[in-house]
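Right, I'll just put the structure down here and ask away after.
Below is a slice of the complex: some chains, not all, each in place.
When the chains are written out, they are named A and B in that same order, and each has its own residue count from 1.
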Amino acid sequence: MIISTKRGTPAAELDKIIREFEAKGLSVTMIRGTDYNVFGLVGDTTVIDEKQVRANPYVENVQRVSEPYKKANRLFHEVDSIIDVGGIKVGGSEKIAVIGGPCSIESEEQAVRIAREVKDAGGCMLRGGAYKPRTSPYAFQGLGTEGILAMAAARKATGMPIVSELMSEDKIDEFEEYVDLVQIGARNMQNFQLLKAVGKMKKPVLLKRGLANTIEEWIMSAEYIMAGGNENVIFCERGIRTFEKYTRNTLDLSVVPILKQKSHLPVIIDPSHATGDWRLVESMSLAAIAAGADGLIIEVHDNPEAAWSDGAQSLKPEKFRAVVEKGRKIAQVIGRDM
Amino acid sequence: MIISTKRGTPAAELDKIIREFEAKGLSVTMIRGTDYNVFGLVGDTTVIDEKQVRANPYVENVQRVSEPYKKANRLFHEVDSIIDVGGIKVGGSEKIAVIGGPCSIESEEQAVRIAREVKDAGGCMLRGGAYKPRTSPYAFQGLGTEGILAMAAARKATGMPIVSELMSEDKIDEFEEYVDLVQIGARNMQNFQLLKAVGKMKKPVLLKRGLANTIEEWIMSAEYIMAGGNENVIFCERGIRTFEKYTRNTLDLSVVPILKQKSHLPVIIDPSHATGDWRLVESMSLAAIAAGADGLIIEVHDNPEAAWSDGAQSLKPEKFRAVVEKGRKIAQVIGRDM
């Protein structure tokens, strides 16, 4: 950690600052500059609260040198983590996972029917929403437990593991029993209470990036889950908010190589929510694979115009099949499969 | 609601679209344009899901004309709502409420001591965090129930109502019993589960704006709470995320006149979290009052360098007093008091 102090800071204040850090077990080096003095702190700087240091009126700036995360950090875990989701391996350098399914589960019949389409087209996992985060209290809020049971029936029919979004702690037992991969949605990425709760679950977690969160904050949210004891976290990029109006969000594919540098956890891409427009899903899916993503999660619906939510961004099964087929060829070019 | 369709949409498709909307009880007018055809829908368009309409491959665009909120809408409630918080009135055109207190409650002694300073300087309510949303799982997470009880002791000592952040449903009974104004933090602005839960509480709610949320989404979150039955909502602007690096967030004061146009609910400003720097708090507080805000919520600590969180943005009591005194004069210029 590097701390710079203002010009004209009295010597007694500089001494006091040094003694305080040394009392916390840190080694302190001072560099006298022309306009500022700079302190370098060596040791376990996670014990220091940056904002508290900034409260000192003589302090100009505080900069961390080390990353604030440990368990999610590639520096201390060089090998790629491979997460087992109901028998499907996500991560590593081989197979790319393709997850498909409707935005909202509408009935058991619909869940089973679309799951069969997804599997037939080359998907390996079923997605579906039973608890829906909706901007409006007047919009359809999801089938709830009935939706989760419908997905479980679809798993029984197809053998595919299922992924669904958990929105509150009081459904943890239900998800622990029925769901294979527990999704934390973008709007809950910093719902720390919920992160702590899933940190105690046994099921792996799909952690979506928040609408306006940095990659560092995203990794810190994974760290919350891991610090609770659940180290099976998969990142999912779903676009960030920008001023662009032609897309719902802006898909940030550079997260793929960055997360590979900074962390050992897998990363998958959601082109459906990122763009909000089914006409953009194929090209963004192929781009994600070429960028090195470990998986895709795509909305699939056999009648998007009648979907209960997000029809505009859902692919019909035949379009989804085309994405998988083209994607597989790109995967093979970069030495993977799908 | 206005729907535009692509050039070359077959007449049969246009007819089908019209019949579908009419079946939902809407009156449909079609305007034939040169490049597009446009449909105007009149009636209760809240029954229509925009995204489902967009799923139609012939649809180019969907635009709402009416606002999607009702209970929070000034259009249907012309008079300013005045919210009673433990006897203090927030909103209306008279008194501006000043809330002060530490970021984190550290002990009962600290809570009582700072509460006295806040009251003595002209504050009318005590803020304090007992449950803290922290980016890092390794940072101080708040005293919990002990902190809430310390605040209740401070209320007893000073008579001032207390405001604190609720992070999860399982503490609702505790907050209903001890807290006068229940804060929903920026990171939970779209934690819809929590919004529904506080919608059933009897205590008023202070709803912070999310880090990257639009004013419309913010009003929709108020609508969630009101739709649940709790109409006592106060908005709190605390800065939005931008690319600027000299401030923690960018304080958006234009929310004040906009919320006054769009809604009847009060709005208060948090200059401490918005800027992240105590040196900017005074000028932003005075600006907020001049802009017409109904209140301020300011971090106050008697020893910021030793604060357990957010020391950098806390005012010492004498600085807080100066803000209240200058602010009162500005309030009087615009015909209010503080």
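Keep in mind that, in the parts below, contacts are C-beta pairs under 8 Å (C-beta built on N, C-alpha and C of every residue); 3 or more make two chains touch, one makes a residue touch a chain.
What you see is a predicted model; the values in this text were computed from it and never measured.
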With 2 chains placed, the number the full structure-file assembly comprises: 4
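To be clear about the criterion, only the chains that are shown with their structure count from here on.
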Euclidean distance of C-alpha centroids - chain A vs chain B, Å: 26
Touch list for chain A against partner chain B, complex: 46, 49, 51-52, 54-56, 68, 133-140, 167-170, 187-188, 190-194, 196, 211-213, 217, 220, 223-224, 227-228, 241, 276-278, 304-314
